[in-house]
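Below are the structure tokens for one structure; questions will follow.
What you see is the complex with one protein chain gone and the rest in place.
Think of it as A, B and C in the order they're written, each chain with its own count starting at 1.
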Amino acid sequence: MTTTRRYTLTTSCPDRSGIIAAVSGFIAQRKGWIVEASYHTDLETQRFFMRQEILADSLPFDLTGFHAQFSGLADEFDMDWRISDSARKKHIVILVSKQDHCLNDLLHRWRSGELQVDIPCVISNHEDLRGFVEWHGIPFHYIAMPNNNEQAKAAAFEKIARLFEQHQGDTLVLARFMQIMPPYLCQRYLGRIINIHHSFLPSFVGAKPYHQAYQRGVKLIGATCHYVTEDLDAGPIIEQDTVRIDHGDSVDDMVRYGRDIEKTVLARGLRYHVEDRVLVCGNKTIVFR
Amino acid sequence: MTTTRRYTLTTSCPDRSGIIAAVSGFIAQRKGWIVEASYHTDLETQRFFMRQEILADSLPFDLTGFHAQFSGLADEFDMDWRISDSARKKHIVILVSKQDHCLNDLLHRWRSGELQVDIPCVISNHEDLRGFVEWHGIPFHYIAMPNNNEQAKAAAFEKIARLFEQHQGDTLVLARFMQIMPPYLCQRYLGRIINIHHSFLPSFVGAKPYHQAYQRGVKLIGATCHYVTEDLDAGPIIEQDTVRIDHGDSVDDMVRYGRDIEKTVLARGLRYHVEDRVLVCGNKTIVFR
Amino acid sequence: MTTTRRYTLTTSCPDRSGIIAAVSGFIAQRKGWIVEASYHTDLETQRFFMRQEILADSLPFDLTGFHAQFSGLADEFDMDWRISDSARKKHIVILVSKQDHCLNDLLHRWRSGELQVDIPCVISNHEDLRGFVEWHGIPFHYIAMPNNNEQAKAAAFEKIARLFEQHQGDTLVLARFMQIMPPYLCQRYLGRIINIHHSFLPSFVGAKPYHQAYQRGVKLIGATCHYVTEDLDAGPIIEQDTVRIDHGDSVDDMVRYGRDIEKTVLARGLRYHVEDRVLVCGNKTIVFR
Partner (left out) sequence: MTTTRRYTLTTSCPDRSGIIAAVSGFIAQRKGWIVEASYHTDLETQRFFMRQEILADSLPFDLTGFHAQFSGLADEFDMDWRISDSARKKHIVILVSKQDHCLNDLLHRWRSGELQVDIPCVISNHEDLRGFVEWHGIPFHYIAMPNNNEQAKAAAFEKIARLFEQHQGDTLVLARFMQIMPPYLCQRYLGRIINIHHSFLPSFVGAKPYHQAYQRGVKLIGATCHYVTEDLDAGPIIEQDTVRIDHGDSVDDMVRYGRDIEKTVLARGLRYHVEDRVLVCGNKTIVFR
């Protein structure tokens, strides 16, 4: 719901004293106005993580100027850092299959202005959702994913990657896409592919998690939003939630309950991501809410 | 919080039409007053489960009379059944190690009258909690569990079993006991040993689940109350819950949050069990709350 | 997600012994197959409530036959009762204003088959949502609600009532309609108008509940689905939920979080209602989930 233009600076570096003072001093000297600031030290790696939102108009330069002036300080502290501008909306490409509850939810948040992104296109291996997507004025691309033809499948993923590049995609969202991304794409877009898995990971990895949950007799089911890596359903977790079920609930009931948390968890995780609130530390995430 | 004496009848049998009519008809003909009634059909096994609470004084006979008159009907429907009397409190033997948050919680519920059971004794492999237990007027038995001596450990479990039998124990509660029950006891007391595991099973089976959760970077942690079987942490689940954590929480913080759900989940699961609300169906439970 | 046709029988009557036996006996004698059964006694009014789902094909007659044969028994126990047929979908007329998160959610559940109802039309006092509604093939009626013209407003409500009657509406859903129903309509459609209020009632009745919540500094906000009565936001509550906020959340953030629980709570409450799971007892509801 940001209305005034902001720069968001995220950094990480080896922990030591004086980091906050140096960075906030740098900003203060240039009359920059910090409106949100978050810090975290990871105890295992002794690494320091920081996120700051600065009013864009309070600084006497643009992002190029920021880069020029900040790099010296960043080098001194051995920082990984990036800065983003709220005036440049991120480009989100959504992949879907037939199930549309997550897509319906994301598109509503987008058209109501809650999710501040550009959606240059939606890609699917089924034609079913074309009408709904196009009603929003968003291009819909159908790309076949023949199940028993590895070569055709590889070509399909090539097409997806090409579309993503053409649209200068920032993030690829697997909104119940039901297809496993090839390892080379997981590597190429590390930290840029977000998946919603319909279980409380690490429980029930892989296919049919609600059936697995039903068999195990759990009393809560869950959903997990995570970055996609080469290891199936094992990437850094961004957000999770659970909902209570009981013995009276069939697999179909669990699927129904699950849809409600899947869409909420994906929407929250994606929002954190596009607002640069998620920093990755090994296989874990720091989420500055 | 039951004040009036009740019989609780729990039955299961192959599903067919007319079961409710037959059982409720049997009770109605004898002027029995049903105050709570729950039903469930398991779709996989096509088995029907039922629980009924009947005001004891509304029936013209006691439990012996009930057995005599009900068995014909039970045989006709091929029922597994049992009936319990709220006037005879169940005997709960509690096993603990050094951590006492679950014990503290259960003993408070017991002394405030919320948990309507008899606790004939508490058994521990450490002396630490003797004073607290004995303050309640409950006998405390110390039984050493030497870690590297399998024979002594086996003898220790024999002693535990003997104490449990001597006190006509109904249920053995592992309130963070931190020891693995030998298979022969799991079999002998099937459906009568309740454990609290400090994770959201099936995630993080075995030792140090909070460390496992920390490593995996989950955003919620949980606790699971389940019946103990020979398969470690794999028995029928009675109750579970989760609590939100974030990147700022250390393993110690997770342990602290975890204690609060462990004690609540164990207390709920144990209450369901002692009120005969839990029926086991394969490796799952039906919990008539 | 019901696939086989079912009759749902709901009854209430003064409590006494033998009710379950009589009703389940009646059904069993006619070879009826009960697939779900729930009971409740309200202790204050000593009234007994019951809900049973019966496989339609297991009974030797249709609803007319059921009425003919069951009325004798119903009279004997002085029952209020009704029976519904899953083959006849309920007619839901939805009223909206400009905010469309609840509408978007309900229409998605409807078009995915999760919400098994007919939606003969959507009515609004704004034109904004016409396109979205008509894309679903559902008629959209714009009815002006001039704010300072009581006479015009009364006429508008007359039109709404007329449309509702013409479409043989069963239930009127106020999906963030933001207008107060006139008392005579609240009375005429008692138990048939469902509202979603954006607070955890009874806190923050009336206008701008998120502003009220912000001023009071609560740490959770909520939503309430309830039947509409003449007393503003005081009718029987069907469903509620809450979500955690903190000091960092502005009113806008609360509005955003709130939308997610509003739509979920309304969807759950409406599902309970259309599946005849809600029985009203005084100003309270019994919800047989």
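Going forward, a residue touches a chain if its C-beta (ideal position, glycine included) is under 8 Å from a C-beta of that chain, and two chains touch if they have at least 3 such contacts.
Bear in mind that the values here come from a model prediction, so they are computed numbers and not experimental data.
Participant: Out of C:46, C:168 or C:250, which touches the unshown chain?
Facilitator: Spelled out, the listed residue whose C-beta touches the missing chain is C:250.
Participant: Per the definition of touch given earlier, which of B:114, B:127 or B:231 contacts the omitted chain?
Facilitator: Spelled out, the listed residue whose C-beta touches the missing chain is B:114.
Participant: Suppose we count only contacts with the excluded chain; which residues of chain A make the list?
Facilitator: Touching the missing chain: residues 17-18, 20-22, 24-25, 27-29, 31-37, 39, 41, 58.
Participant: Contact with the hidden chain only, please: which chain C residues?
Facilitator: Interface residues of chain C facing the absent chain: 40, 42-43, 200-204, 216-220, 222, 236-242, 246-248, 250, 281, 283-287, 289.
Participant: Extract the touching residues of chain B with respect to the undisplayed chain.
Facilitator: Residues 1, 100-101, 104-105, 108, 112, 114, 132, 135, 250, 252-253, 256, 259-260, 264, 267 of chain B touch the chain that is not shown.
By definition in this document, only the chains that are shown with their structure count from here on.
Participant: State the chain with the largest centre-to-centre distance from chain B, centres being mean CA positions.
Facilitator: A
Participant: Nearest whole angstrom, what separates the Cα centre of chain A from the Cα centre of chain C?
Facilitator: 36
Participant: Using mean CA coordinates as chain centres, what's the gap between chain A and chain B in Å?
Facilitator: About 41 Å separates the centre of chain A from that of chain B.
Participant: Counting only residues that touch at least two other chains, what does the list for chain A look like?
Facilitator: Residue numbers touching two or more other chains: 250.
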